[in-house]
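One protein chain omitted, others in place.
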Amino acid sequence: MAQIEKVKFVWRIVDLVLAGIFIYAGAIKAFDPIRFASDIDNYKILQWTIATGLAFYLPWLEILCGVALIVRRLYLGGLSILTALISIFIIATIAAKVRGLDITCGCFGHASQNWSFPAHLAVDLAILAALLALYFKAASGNRLENAV
Amino acid sequence: MRTRIFAFTLSIFLCAIARAELKWEQTAVELHPTAGDKEAVGHFKYQNTGSQPVRFKSVHTSCGCTVAQSQKEEVPPGEKGEITATFKIGDRTGTQVKNVTVETNDPDHATTVLTLKAVIPQELEINPTFVFWGQGEALKSKSIVVRASKDFPVKQLKVTSSSPDFQTKVEQTGNGQFKIDVQPRETSREIAAKLVIQPEDSPKVFYATARVTNAPAIQ
Partner (left out) sequence: MRQALILAALALLPGIGQAIYFRDKVSWQSPIPASEMVTVAQARTWDGNAIWVDARPDAEFERDHVPDAVPLNEDRWNELLPQFLVTWSPEKRVVVYCSSQSCNASREVARRLRGEAQLKDVFVLQGGWEEWLKSRK
């Protein structure tokens, strides 16, 4: 029984660490949305209007999903969205590298602008792996509960 | 007859797959010019990986301060080349991002935007660079804060005014941080001075402006 509790504790730590990362990432960008919009616009990937809309919306989505992980309400929804967001970041980072572009407004806005490409990718992949692990654990847990 | 049909089909097929295709080594270049550099030059290398020549229709920049030119007007298949973008730094500061838009006959990538990012070192941050008094305003000194960047340590600062109508006093307030107190002799007439700020042991000079305007003081 103690072993199960230990495992549950470890998963909870993973929850909290991931939640902290996304709340921090969202907060940095929510603090200065105009700068975030300029970061997105600087690389001329999206139109200014879309960049501005995303700059106001995405940080709050990250924060709310992080909170969902902490309070365990709308938990699976939060995991799904964060998984989708990080997947998009990873695809965009790889695509940019292949095309020779330099996207520095990754997960952490200006805080990660000095990171190298491998560092950025490694962190994003680790986050994705943790999110997927949490998702499948939670989804299989629900199926077991429904079966019982 | 069959041979003709085959040759015709083959030629259509070959036309379909034969294309001009330009592959860029990188489409974004980051430069770190040193203090004193007048220009920063970025090289955007490419190769024609298609089977048709690539023709450059136009190469234009987002700013008059950047000049871009292609080595060749037409790139044969398999050939390499580069577009050179020369950014004139002038008195610009901070991170500058300039775009070079390249138009070619590559059907999949007719327009490519090359990005030149130049991080211009800023030895001194002067805030503000302009202090002023209204006519009749109280004869109080105003301060200019000077911060040296970590990469350019400054032990002492020399400040000279172009006019005796303004007095200056320099005080070190921290490591690489200084306060310049500026005071006019009078505020009853319009006067102005250029303040030359020079770090010790550096040939580079920086400027601030002090002025008594012709407008009455805002009370």
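The chains carry the letters A and B, assigned in the order they are written, with residues numbered from 1 in each.
Keep this in mind: a contact is a pair of C-beta atoms (placed from the backbone, for glycine too) under 8 Å apart; a residue touches a chain by one contact, two chains touch by 3 or more.
In this text, all values refer to a predicted model and were calculated from it rather than measured experimentally.
Of the candidate positions A:V14, A:L74, A:A92 or A:L121, contact with the hidden chain is made by A:L74.
Per the touch definition above, the residue from A:V14, A:L46 or A:L61 contacting the chain not shown is A:L61.
Which of B:H32, B:K57 or B:K88 touches the hidden chain is settled by the complete complex: it is B:K88.
Against the chain not shown here, chain A presents residues 30, 33-34, 37-38, 41, 48-49, 52, 56-57, 60-61, 63-65, 68, 74-78, 80-81. The chain not displayed touches chain B at residues 62-65, 88, 90-92, 126-130, 132, 134, 192, 194, 206-207, 209, 211, 213-215, 218.
By definition in this document, only the chains that are shown with their structure count from here on.
Look at where the CA atoms of chain A average out and do the same for chain B: the two points lie 33 Å apart.
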